[in-house]
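Only one protein chain is missing from this complex, and each of the others stays in its spot.
Here is subunit A:
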Amino acid sequence: MEAGKSYLVKAASGSGKSSFFNFLYGLNNKFTGSILFDEKDIASFSETEWTQFRRHKISIVFQGLRLFPELTAIENIQLKNQLTNHKTEAEIRSYLERLDVAHLADKKAETLSYGQQQRVAIVRALCQPFELLLLDEPFSHIDDVQIDNATQLILEEVTARNATLVIASLGNSYNIDYSKTLLL
């Protein structure tokens, strides 16, 4: 994969998309072969390196989102943002606005619908520096209009950082111009 390009991982459910993302994000190392990041084998990363990596190099939207239900939407985002102080509160709120969830910012995550939570998780993933953005079925519960808004926001951020984008999807390609499509 190259910097500044977008990739689509397309496969039916249960075929290993999330496992692939877990390998890339360092949550699972039960794979054969090797994954190199900037020519360095990720298997050799120490725990501290991984932590630094997850703060500055890789960002992810999990399929399961993993928001903290007891925190509000904005708290969930700030929790991530405060690690690097990457975005201002105003910026965060404007992103939420663009995805039409700004009015839910102070509601607890557990009270939001899954589609709303997905959008909050997307904004959270953008609140850190990254060279690689992993999105695991990010739009599964979002309507087409909001998907357009979200892809637009994501592509802006990815372009601004000249980062690599990897999206996992069951089939939909969300009108993004991919450099390559991987079929699992």
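Just so we're on the same page, a residue touches a chain if its C-beta (ideal position, glycine included) is under 8 Å from a C-beta of that chain, and two chains touch if they have at least 3 such contacts; residues count from 1.
One rule holds for everything that comes next: contacts and distances are computed from a predicted model.
Of "Glycosyltransferase involved in cell wall bisynthesis", "Amino acid/amide ABC transporter ATP-binding protein 2, HAAT family", "Carbon-monoxide dehydrogenase large subunit" or "FtsX-like permease family protein", only "FtsX-like permease family protein" is the UniProt protein name of the chain excluded from the display. Taking the complete complex into account, A:Leu83 is the one of A:Leu83, A:Ala102, A:Leu155 or A:Leu182 that touches the chain left out.
Mapped onto subunit A, contacts with the missing chain fall at residues 18-19, 22, 25-30, 47-48, 51, 54-55, 62-64, 66, 68, 70-71, 75, 78-80, 82-83, 128.
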